[in-house]
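And then chain A:
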Amino acid sequence: MRVALFVTCLVDQLFPHTGQAASDLLRRLGVAVEFPPAQTCCGQVAFNDGFWDEARPLARALVEAFDHADAVVAPSGSCAAMVREFYPVLLRDDPGWAARARQVGRRTYELTEFLVDVLGVDEVGARFPYRVAYHPSCHGLRALGLREQPLRLLRHVRELDLRTLQGAEECCGFGGMFAVKFAALSAAMLETKIAAIEESAAEFVTATDVSCLMHIDGGLRRRGSSVRAVHIAEILAAQ
Partner candidate 1 sequence: MSARDDILGRLRRAGFTAGVPQVPAGEAGAVGGTVPAPVDRFIERARAAGVEVTRVAEFATLAEQVRETLAAAGARTAVIWESELLRPVEDALRRSDVRITDDPSQADAGITMAEAAVAETGTLVLGAGPGRARGVSLIPPLHIAVLPEDLIVSTLFDLFPRLEGLPSALSFITGPSRTADIEHTPVRGAHGPIAVSVFLVRI
Partner candidate 2 sequence: MSGPGAPIDFAANARAALGDPFLQRALRTTLERFRELQAAVIAEVPQWQALRTQAHAIKLHTLGRLDRYLEELEAQVSARGGHVHWARDGAEAARIIARLARGRRVVKSKSMTSEEIRLNEALARAGCEVTETDLGEYLLQLAGEAPSHLIAPIVHRSKESIAELLSAAAGTPLPAEPERLTAAARILLRRRFLAAEVGITGANFAVAETGTVVLVENEGNIRLTTTIPRVHIALMGIEKVVPRLGDLAVFLTLLPRAATGQRMSSYVSLITGPRRPGEADGPEEFHLVLMDNGRTAIHADAVMREALACIRCGACLDVCPVFERAGGHAYESVYPGPIGAVLTPLFRGLVTAGDLPFASSLCGACGEVCPVKIDLPRLLLELRPRVVRARGAARWERMFLRGWSWVMRSPAALVSAGRLVRFTRRLLGPRPRWLPYPFSQWAASRDLPPAAPFAFRERWRR
């Protein structure tokens, strides 16, 4: 099985360990991984902020970068959702591109859904002896329907103590540009999420999206908390 890794701009430039964990994990499971170097960014930050003209060239570029792939795997629910659910919206005025985007979208997966739904595995040989709270990032949860897959994978990680997170499905408050345009609301939502994390007595909080995690981690560190955010790929790759 061969996949093209859509590593995402944030992971590529700011959270490389997440990308390495994702590709190591896939390889360990017998998947051949390629990294199409033409990839940059899915464009959702502009798209979600109403700058569709600015997002379109990025969408076309990404579609072209992954046109050839049998399967595209991204360690990000929101980026996978952008390609699968929203590229047809963004490109709807150009039927040719919209069709190409749909083709790519059909073969685009978030990492945990790829592992569970396509590879059919929930036990990946991981060991992570810590208390972990799982935050279901909104786009993954609601746009992709990623309810079970991350949890199944985490439950099979050896010595991992999966803590219950109160109000788990509540948004962490990131939301792209929302985090700066409505910073007070974003901070208030973050406060609620952090309180829940602290109440869970977790040592780590994990999710499928580094965007949520960098926002949560930023808040945890600002509070002087010892809880750290770690992307689910890094937990699943840990041995």
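As a working rule, contacts are C-beta pairs under 8 Å (C-beta built on N, C-alpha and C of every residue); 3 or more make two chains touch, one makes a residue touch a chain; residues count from 1.
Keep in mind how these were chosen: all candidates are chains of the complex that A comes from, given by their letters.
Note that the structure is a prediction, hence the values are computed from the model and not measured.
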The one of 1 or 2 that touches chain A in this complex is candidate 2
Touching candidate 2 in the complex: which residues of chain A?
7, 9, 11-16, 19-20, 34-35, 37-41, 43, 45-46, 48-52, 54-55, 57-58, 61, 86, 89, 138-139, 141-143, 169-171, 173-190, 192, 214-215, 217-219, 221-222
